[in-house]
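My questions all concern the structure below.
All protein chains but one are shown at their positions in the complex.
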Amino acid sequence: MTSIQLRQVSKHFGNTEIIPPLDLEIGDGEFVVFVGPSGCGKSTLLRLIAGLEDVSSGQILIDQEDVTTTSAARRGLAMVFQSYALYPHMSVRRNIAFPLKMAGLDQAEIDRKVEQAARTLNLTDHLDRKPGQLSGGQRQRVAIGRAIVREPRGFLFDEPLSNLDAALRVNMRIELTELHQQLGTTMVYVTHDQVEAMTMADRIFVLQSGRVEQAGSPMELYNKPRNTFVAGFIGSPKMNLLVGSAAGQFGAATLGVRPEDLVVSTTEGRWQGTVGVCEQLGPESILYVHVGQLAAEPITVRVRGADQFRHGDPIYMTPVEDKLHRFDAAGSRIA
Amino acid sequence: MNGVTRRTRLAARLMVAPSVLLLLGWSILPLSLTIYFSFLDYNLLSPGTEHWIGWLNYHYFLTDPGFFDALLNTLLLVGGVLLITTTGGIALALLLDQPIWGRGIVRLLVIAPFFVMPTVSALVWKNMLMHPVNGMFSHAAQYLGLQPFDFLGSAPLLSIILIVAWQWLPFAVLILLTALQSLDSEQLQAAEMDGAGRLARFYHIILPHLARAITIVVLLQTIFLLSVFAEILVTTNGGPGTATTNVAYLVYIQSLLQFDVGSGSAGGLVAVVLANLVAIVLMRMIGKNLET
Partner (left out) sequence: MPPSSVHRIRFGFTALAWLAGLMLFLPILWTVITSFKTEADAVASPPLILDFTWTTENYREVQQRSDYPLHFANSVIISLGSTALGLLIAIPAAWAMAFSPTSRTRNLLMWMLSTKMLPSVGVLIPIYLGFRKLGLLDTRIGLVGVLMLVNLPIIVWMLYAYFKEIPRDILEAARMDGASLWNEILHVLLPVAVPGIASTLLLNVILAWNESFWTLNLTAAGAAPLTAFIASYSSPEGLFYAKLSAASTMAIAPILVLGWFSQKQLVRGLTFGAVK
């Protein structure tokens, strides 16, 4: 099975260093997610693993084998592109068959495998259509079919769900997770959406400016973010990061409190404020509370139910003490 | 540069090589020979007597009264055709942009002259239209009670200008029409709302938008018009006298008719220098567009 290792891999484009020397290890059968804001280098990293870009220095190993100078066609990895990259002039059948044709399988074998992949992905009725005639979700399935049909040693996904509408995205997330459980193949997934990262990953790598800020399981990142960047990136709504007197009260330069870790009351509490915008989502509400001198920006609070607080109401909030995150002046976590 | 790996870079160099080598050869080798010949006294009628004479060929070529005539004719030809095609082109483009019935067919009619080979154009104009006895213009003149006009005899350069302009007008129309159609109609509507009449809209919105296309038409046509050859060969052979000889034709006469390789080469180089000046300006214009 397939492990992927990056040793001191760096990448320059011209004079700009996109990725400073990086070490990374992906275990056999892991579902790993590279997540981060736009321009953090996550797609570049994926493309380096794929072989679509050359490293500026360092080595890439797949299954202990040095593939740094091997072409993309020979690394044995399959990739699903953000735009699906289906061959517009080929039918669905020929799209899925293409990698098998490149591998030199005989026609009978190719047909068998294509039929099988089509069955798995519910594409049997569409086999003779062209990509232009399919919906977004169907095209995505074809892209996935094309990837799985050659039974590669690893899958690479480059923001595959970004072009789908919200409902479809949720469905596909589940399907991809099931796919992973079914096949057990190593998967590297790139996204800017931390919800996808949290729900699908065995391990998450949070990237910023080409550097890995933190790597760990979703819950590790949620419970113990190593710095303010990771703390603010993981979790939705964003963690409240307070500086000044609120932080000083707890012995930190920056204090992190998740919206769900605040106890609210109409009568008493540690911090007092006035409710600003109130977003009612049904099972819960999100309040943006103005706290005057305590913090420049409103504090976000999650409250169960609705109708309790309205715009302009006074409110008291108390953070749950063992769920506090303390960060020093440099932004790193204080143990 | 995304996606460029060592592999593709190597392959890329190999794949570009043939075209680069061929064009290098095509542009440098013959030109070097021309330069070399231009310094020789070399006439094909007396082979084996070539010898170096330095700048003499240039001196004779440039001081030959025929050269000044040729230069003047070249400028008149280019200028005349440009004038006709640019103004006619704008007018026709504006006309074709209007809501008219059968626009597709009118377009085809207007485009047609560009695709007629120059030798056919020239002959058709010379014999079927401009001929003082049998030509259509002469018949039309007689019908109107006027004297038929011997176009190629009495106004040879003007006649050639007409023929060449006829050929290139479609080119100008096509380009200007394309540019015109890329003008977003909302701009015009906004101007109309602001109270601008037709003429004002033309002057303040349409013309500036067309400015770039007009410049391109002018520059491109100039490059090609400097080398008008076939039309002259087929109608007047440069005459009467040197009335329709342009620089290109002059070089032709000296090289292939008088077999004066040395002088013809010097002339050829003069033509190259002339064209280069125009090319530099054109390059800058197009260069801006390769960014897109």
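Brief remarks on what is shown
Going in written order, the chains are labelled A and B, and every chain counts its residues from 1.
Quick note on the criterion: a contact is a pair of C-beta atoms (placed from the backbone, for glycine too) under 8 Å apart; a residue touches a chain by one contact, two chains touch by 3 or more.
Predicted model, so just to flag it, every value in this text is computed and none were measured.
In the complete assembly, the contact with the undisplayed chain comes from B:Ile175, out of B:Ile84, B:Ile160 or B:Ile175. Touch with the chain that is not drawn comes from one residue among A:Leu52, A:Val92 or A:Leu134, which is A:Leu52.
Contact with the chain that does not appear here is found for just one residue of A:Leu86, A:Leu123, A:Leu164 or A:Leu242, A:Leu86. Although one chain is not drawn, its touching partners on chain B can still be listed: residues 1-4, 7-9, 11-16, 18-20, 22-23, 26-27, 29-31, 33-34, 37, 92, 95-96, 98-103, 105-129, 134, 136, 139, 142-143, 166, 169-171, 174-175, 178-179, 182, 212-213, 216, 220, 223, 226-227, 229-230, 233-235, 247-248, 251-252, 255-256, 261, 264-265, 267-269, 271-272, 274-276, 278-279, 282-283, 285-287, 289-290, 292. Touch with the hidden chain on the side of chain A covers residues 50-52, 71-74, 77-79, 81-83, 85-89, 98-99, 102-103, 146, 150, 156.
Quick note on the criterion: only the chains that are shown with their structure count from here on.
Chain A and chain B have centres, each the mean of its CA atoms, that are 59 Å apart. Remark: chain B residues 1-7 touch chain A in the complex.
Here chain A touches chain B in the complex through residues 13, 47, 51-54, 69, 71-72, going by the rule given at the top.
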